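Remarks on the structure that follows.
Every protein chain but one is kept in place in this view of the complex.
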Amino acid sequence: MSRIGVFICHCGENISRTVDVERVAAEVGKMPGVSFSTDYKYMCSDPGQNLLKNAIQEQKLTHIVVAACSPRMHEKTFRKAVEAAGLNPYLCEMANIREHCSWVHENKEEATVKATEIVGMMVERVKKNRVLPTITVPVTKRSLVIGGGIAGIQAALDIADCGHEVVLVEREPSIGGHMAQLSETFPTLDCSQCIMTPKMVDVANHPKIKLYTYSEIELVEGYIGNFQVTIKKKARSVDEDRCTGCGVCMTKCPQKKIPNKFDQNIGMRTAIYVPFPQAVPNTPVIDRDNCTWYKTGKCGVCQKVCGPGAVDFEQQDQLVVEPVGAIVVATGFDLYTIDEKPKGSPIKGYGEFGHGKIPDVIDGMTFERLASASGPTGGKILRPSDGKEPKQIVFIQCIGSRAREKGISYCSKVCCMYTAKHTMLYHHKVHDGQAYVFFMDARTPGKSYDEFWRRSIEEEEAVYIRGMVSRLYQKGDKIVVMGSDIAVGVQVEIEADMVVLATAIQPQKGAELLAQKLGISYDKYNFYSEAHAKLRPVECATAGIYLAGACQGPKDIPETVSQASAAAAKVMTLFSKDQLEREPIVARVKESGCVGCFACKKVCAYGAVEEKEIRDRQGNLIKTVAFVNPGVCAGCGTCQATCPSKSVELDGYTDEQVIAMIEAL
Amino acid sequence: MQPTKQNTFEPKIIAFVCTWCTYAGADLAGTSRMQYPSNVRVLKFPCTGRIDPVFILKAFQQGADGVLVSGCHPGDCHYIAGNFHARRRFAVFRKLLEFVGVDLNRLQFSWVSAAEGGKWVEVVTDLTEKVRSMGPMTEFKELAMEEQWSGAINTPELQEAYNSI
Amino acid sequence: MEKPLNYSYYPGCSLHASAGEYDLSTRELFKALNIQLTEIPDWFCCGATPAHNVDELLSLSLCAKNLELADQIEGDVAVACAACFSRLKTAQHVLGESAVKRKQVEKALDAPLKLDGNVKHLLEILAKDFGLERLAAAVNKPLTGLKVACYYGCLLTRPTDVPNLDCVEAPTIMEKVIEAVGATTVPWTHRMECCGANFTLSRPGVVIQLTGAVLDSAKAAGADCIMVGCPLCHGNLDIRQKEIEGVYNVQYGLPVFYLTQLVGLSVGLGSDKLGMDAMIVNPTPLLREKNLL
Partner (left out) sequence: MKKKKMIISQETMDVDFVRKVEALSGTSVRRCFQCGKCSAGCPMATFMEHPPNRVVRLLQLGQWQRILAGRSIWYCASCETCSTRCPNKVHLASIMDALRKLSWDAEGASKESYVQLANKLFLQNIRTYGRQYEMRLAAVFNVKSGQFLKDLMLGPKLLAKGKLKMFHSKNKNMSEIEKIFSRIEAMRKNGEAL
């Protein structure tokens, strides 16, 4: 038999002004199972809590109802007090008679009746409450970081510097990501590689960082604190342990005319290559699609010249399993492709700009490679078509971004700034040249950003034209730009030598496939979704997985680095305890009733439902039932409402509890 | 609930809400001191996905005149997609309820976010007034009466009669 | 033997008047290719630009009426004029999207709408239904050495998603058809710029400026002639060419062919069956030079 204690709070006068608390306490005292009821001015104060604790001990109370404010306010307070008095905290419930009663009603009679009913409801509920033990899960204090761009590098270094092991996985042969491709960075114009490469070297040399380049995530199993990640190491055809990075293989490789993706395909590389000289690791990869040996079975020059004998044509893809406790996703962005329509994608390209047909219409990243001192032109701005220096250059903003018609409605955030930077770099390198920018709005919020943009106009003499461009076409060796200036209200025509399109930022190709492996959600553009737009911006709704950088939305470098450090801090918070404690509001399966239809598994957004085999003593399979992993379950209860045989129950919200409440009305 | 005035029908409204959005929205209505009819009783769930249609039936059976189910806006679910599952489930359930003979005007589904205290007040007030104008929900009560004649006897009247013997 | 192709034929007003040679060459070419064309009996004007310009409901009703008339004849609807093609396609699109407008047009016609007919421009029939390979096989006199500037104008491909004839910004269907019969095409910049269209009547000054730019571009690209699939474009490029030459004091001398005239020439039809004598800019010297006559 339960001995329920009910405590009615006055909340100063907040409740007692409209609710006759004494009457409520008296009425409730008569309810079956209630052995103690009282009212007090401030239940949440120290004397109030002591009143509660003493009553539990003196009256030998088994269940508690506190009628006061919203449980969102003080449920934790009272459950803690109850626990201190030796009761299981989940045997305490709150009845909300402030926000849902005294504050929203004026009639004292009505409010008192309602308050009594609310308390009565909770009394019936608490009778059915069970002792719930706190759930603890062990934490593997190793972290996986997916993506070796600036976001991944920053997160990996922060976590590793804290003394925890990090597994860093990068798809390309080298870490560095897009930032390594950039020439100079806004708003300070410092050289991107100068600030990037030391960090890349730090990663390579860090004793706590295990680096997998040219590798991809194959499979993710487990849950917060206990993930098992299968990584596919693609065959490099070069033994990383033996290779000394001398580079002789690359100088001798006869295939020298392969467009280098790192240089936006305007520079060339060999078939055995590192994408750029400062690559980390400095171990080459053989591009099997373009290698003569793989195509014809002949050549093998690289193998012959390799002193340490590192070239291995027989190497196979390898699968490695790494146990980790947390995952930071930092897969970054990809540039919008102007001239093609990817299959099955709602994104459309722009035929009117002739990109891909007119060689001197390039995108912003290609301009970065042209302007980069280590780029294919050694930092000279030269046209891809004839290698001449463009004297009139036109930049067009918002290509793909803010273009609902093309399938992207969002602003890519960085283009206004990088275009302003481009005009400056151009002016620094081509003194007698003129830069024009067609734009809609200049969006430059950020420290020293607007000043930077204004400088490009006022000091670096870029001409900004508010208006868009309808079409580009080749006329002789010029590109005719058909634009408009909406401020003046006239059409503008410029015969340019080169046109740079500021293309939108999109998530990496295949971002949705990785999200499906990780069990995290993503938006309609395939950007990964954070748990809360404002208050949990670096966490995924799936526990133990964190986001850093442009995979979550368009971002510039400072923002990316901040988010990466924030994600690292979240990982470190998780790693600060050996065991993970969590609220025991989780679903449990009654195996006797479960028929193994797995309707619950289909509706579970967290992948918490597993299949469990039940065998007899001889080891014969009796049936397969559902099993809810308490480490993964978030406690939404959707499985319970879905279960056709009522064999799964959410602790704290059982059918019994709910029905008891309804019946109390 | 007892009617506060004689001869006036005061409907009984039960609200099934999720804790993250609508419960918080109702809290906000409270902290903003908005006023609404006192007819509603709120049952808190972690998510609308947890709400079993059986609860709605049970509520009507227990004498509710109107039922409100309210959760996060589509796409805002704290549990990623619980409200979508709920929406799908209730779309089917409405048909069943209609078939059973319950006037669907007594059952309201809505989305009220944690920021929409005003909307909560509006939804609750509208439903209360609507149900008030429809009069008491009798279908289930009549059914229950029949059941009682067929066996289960524990109405207060009978109890009283029994006691007096 | 493949099944012969059957179409209901919507020539449009111009083909019965100023663009008689387009009508003639279309009929002759299709006869030569064994494609059956049956003219829609008592078809009406589609309303063209003036109707949708000021009265969309009328424009939609006229097009719906014509589609209803076309429904009596077996086969897809073959349309020669780019403007008629655009109007009929647009009507199908708009009436498919808007229930309100569909209801209004139903009321105007006082009949249920029959909009399902497949409306096809001649280009589509030649390139897709008949097929480029068969077309190439039908050639008796390849147009070798003839440098053609294919002029799409506005209405064959625009707007996105409506005519669905070809890529909206970089179409190739005209080039494919004329290359299949042996001609060379030139890349040029103004193949999709507007010629001024029906301003030819009300504001000819506009046409002179815009068509002038088109002719300029074709000439600069080294074309021998221009090929079109629209009587209005033809009117502006051909009939007004002399006048434009006068205004800007230039010499173009660019014959403007309908696509059916050039394709017809390649399959061996005589110039009398192609209405070559109706062209204002005389094509004879060019065709003689290229040994095509």
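Read from first to last, the chains carry the letters A, B and C; within each, the first residue is number 1.
Here is the rule we go by: contacts are C-beta pairs under 8 Å (C-beta built on N, C-alpha and C of every residue); 3 or more make two chains touch, one makes a residue touch a chain.
Keep in mind that what you see is a predicted model, and the values were worked out from it rather than measured.
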What shown chains come into contact with the chain that's not displayed?
A, C
Touch criterion as defined above, residue of C:Asn34, C:Gln72 or C:Ser98 at the omitted chain:
C:Ser98
The listed residue (A:Thr251, A:Gln318 or A:Gln491) that touches the chain absent from the view is A:Gln491
Consider the whole complex, including the chain that is not shown, and state which of A:Arg402, A:Arg443, A:Lys570 or A:Lys601 touches that chain.
A:Arg402
Among the options C:Asn6, C:Asn198 or C:Thr284, the absent chain makes contact with C:Asn198
Check each of C:Ala70, C:Leu88, C:Leu113 or C:Leu210 against the chain that is not shown and name the one that touches it.
C:Leu210
List the subunit A residues touching the unshown chain?
352, 398, 402-406, 440, 466-471, 482-486, 489-492
Considering the whole complex, not just the chains shown, which residues of subunit C touch the missing one?
13-14, 16-20, 42-45, 47-58, 61-62, 65, 94, 97-98, 100-101, 104, 107-110, 154-155, 158-160, 168-169, 193-194, 196-199, 201-204, 206, 210, 239, 243, 277-280
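To be clear about the criterion, only the chains that are shown with their structure count from here on.
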What are the two chains with the most C-beta pairs touching?
A-B
Determine the centre-to-centre distance between subunit A and subunit C, using the mean Cα coordinates as centres, and give it in whole Å.
53
Using Cα averages as centroids, what's the distance between subunit A and subunit B in whole Å?
38
Touching at least two other chains at once: which residues of subunit B meet that condition?
none
Hunt down the residues of subunit A that sit against at least two other chains at once, touch-wise.
none
Using the touch rule from the top, collect the residues of subunit A that touch subunit C in their complex.
350-352, 354, 357, 405, 473-475, 480
Tell me, which parts of subunit A touch subunit B in their complex?
70-72, 96, 98-101, 103-107, 109-111, 113-114, 117-118, 121, 521, 541, 585, 603, 605-606, 634-638, 640-642, 650, 653, 655, 658-659, 661-663, 665
Which of the residues in subunit C end up touching subunit A in this complex?
160, 167-170, 189
